[in-house]
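The complex appears here without one of its protein chains, the remainder shown in place.
Presenting chain A:
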Amino acid sequence: MTFNLSVSPDFAPDHISGWYFFNTWLQRTLDIGIHLELYDSFDAQRKDIRADKFDLIYANPYDASMLVRELGFQAVARPASQPDETVIAVNAESDFHSVEDLVEGCRVATTDDPDVHTMGMIMLESADLDSSNVEIKQHSSYVVGAKNLLNGDADVGFFLKDAYDELSELIRSRMRVLVRSEISVVHHSLLVGPRMAEHIPALQTALLTMQDDAKGKGVLESMGISSWEPMDVEQTEFMIDLIDTLID
């Protein structure tokens, strides 16, 4: 039987090859067949998740909620010291210097990344802004969102912190951060579906020692992850409860 692996579409483009290396490493280590399918759209991936297409997913926290509570997935590991944080940025020459400076009607460049969009909108609340009084434009990537800020087509942009930090220096030098979230306990995680449950002990052992051999370490580096940390059921439920409080 061949299992199916997918990755939350918000991974950095530089790490695409890393996920293919990871898939090859996993197949060799667990001695099972795994097919990797990548998406550039959250909606398209979510449709296939609901169609029960996957057995192993590196999921964002928002989708982890659906995967665990509705589809019986179990979180087995998360990347060490890599919480998901959101950055709200403006054009470096913008008159806005704090979130409270933002005004009704301002134009927001966002993506279909559900966690980042949710956190971004929450951080606008202190300026009395919400989806009813700002102009939200969804872009296909953070780079496109950044370009909209730079050419004046948007007033503020929402970015996954890691994606913001990986924008080119030239782009970042022309932008200014208004606020960075500091939540710490919300992060991506690797989840295993019911069909693959029997492989969880071997998978968890392999992941948690992955950084100890040269090959595993190289694969981790190519994915931009230093090592994996274990995740138990209660840690997962806690994160999902927290996400639930953020969704109105």
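What to note about this one:
Assume a residue touches a chain if its C-beta (ideal position, glycine included) is under 8 Å from a C-beta of that chain, and two chains touch if they have at least 3 such contacts; residues count from 1.
Heads up, the rule we're going with is that contacts and distances are computed from a predicted model.
For the omitted chain of this complex, the UniProt record lists the protein as "PAS domain S-box protein", which is one of "Aspartate carbamoyltransferase", "Carbon-phosphorus lyase complex subunit PhnI", "PAS domain S-box protein" or "GMC family oxidoreductase". Contact with the omitted chain, checked across A:V90, A:V108, A:M123 or A:A163, is made by A:M123.
One of A:A12, A:L36, A:L71 or A:V179 touches the chain omitted from the figure, and that residue is A:V179.
Remark: the omitted chain is touched by one listed residue; of A:I32, A:M66, A:I171 or A:L242 this is A:L242. Contacts to the hidden chain, counted on chain A, fall at residues 98-100, 122-123, 125-128, 179-185, 237-238, 241-242, 244-246, 248.
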